[in-house]
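Read the structure below first, then the notes.
Removed from the display is one protein chain of the complex; every other protein chain stays in position.
The letters A, B, C and D name the chains in turn, as written, and every chain counts its residues from 1.
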C-alpha cells in the first residue's frame, strides 16, 4: 500500500457502469503526483490515507465487479507532511 | 486509476483476436508519456479520462477475454491542464 | 520481491474490515521511499525484510480476503545498509 | 498497453517449460529500456508493436499456462520514431 493525501472529488458523468457505484477521489503522493482512487470509507480532502492497488483494490471496494485498480483502505491516525516527505 | 488525455486512435491491422473487438486510443499522461488503452466509452482526442489498469482493465472492457491491461473508465467532467500538472 | 527496512507501525482506526486483521508496518526502500505492508511474521523497526506484492501478497497474508498489495515475506538474515545501496 | 520496438530474438536454452512454447523478443521503449515479450504474432526487428502486460499477457499468449508477464498484442500500422518520442 502507498500513503496518499486526498485532494478533491472527481466527477465523471460518462463512466463505466460499475465505477459509478462508488465515490472517486483524486489523491496525491508525497511528490504531488496525482492518481484516482475509489473511496468506500468516506474521506475528506486533506486526509492522509493508505491506498490499495492490484486485484486487492477490487475486493477492498466491496464488490470485485467494481473495476478499480486503486481503493482507499484506511485513514491514517497520526501522520504529518514531515513524516511523509522524510 | 490515472488521469490521461486522449491523443489519437491507433490502428493495428495485425493484432490479437480479442483486442480487435474494441477501438484503441493513444493516451498521454501529464509528462507526455504515451500508453495505449481500450476505449469502450467513445472518447475523442483532447478528452481527459481516467484509465483503469491491472485485471480490472479486462472487466472494464466489457469482456474479461479482451486482453487489455489499460481501459478508459470514464471522461472527467471538469479538468484542465492546470489541475493536471499542479 | 523487494528489499525493504521496517520503519514503524501504522495505526489506521478507520480502515477496511479485512485489513484490520493484521498489523501494518511502514517500510522504506534504499532510496527512503515509503510503502505500507501487512506483517504476518512479526517484524520490528530496523529489520531488513523481503516484501511480496501483486496477488501473491494476499496469499502471503494468510487469507486471500485480506486486501493487501504488499506483505512482508521474510526477515533477511544477513544484510547491511552497504549491500542494499551498492 | 505500451508502444515498443522489436530489437532482436532471445535464446534461452534452459528455461521454464511453458515459456519454451513461444518465441521471445527483446523489445525497447522510447527511452531505449529493454524488456522481453512473448511473440504469438510473428514480428521482425524494427516493428513497432503494442505490448500487453499483467494477467492479460498470459491470455494473449494463447494459453494461460504460458508464464509470461508481457506479450506482443499487435503490430502498429503507422508509427514513426518521431511520434513515439514526442
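Assume contacts are C-beta pairs under 8 Å (C-beta built on N, C-alpha and C of every residue); 3 or more make two chains touch, one makes a residue touch a chain.
All values reported here derive from a predicted model rather than from experimental measurement.
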Query raised in the report: What residue numbers in chain C mark contact with the hidden partner chain?
Result: 1-3, 30, 40-41, 50, 52-57, 59-60, 71, 73-78, 84, 86
Query raised in the report: Where does chain D touch the missing chain, residue by residue?
Result: 10-16, 18-19, 24, 26, 32, 34-37, 53-55, 57-58, 65, 67-70
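Definition applied: only the chains that are shown with their structure count from here on.
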**Report entry** Centre distance in Å when chain A and chain B are each reduced to the mean of their C-alpha atoms
**Finding:** 20
Report task. Name the graph shape formed by the protein chains and their touching pairs; answer line, ring, star, complete or other. Result -> line
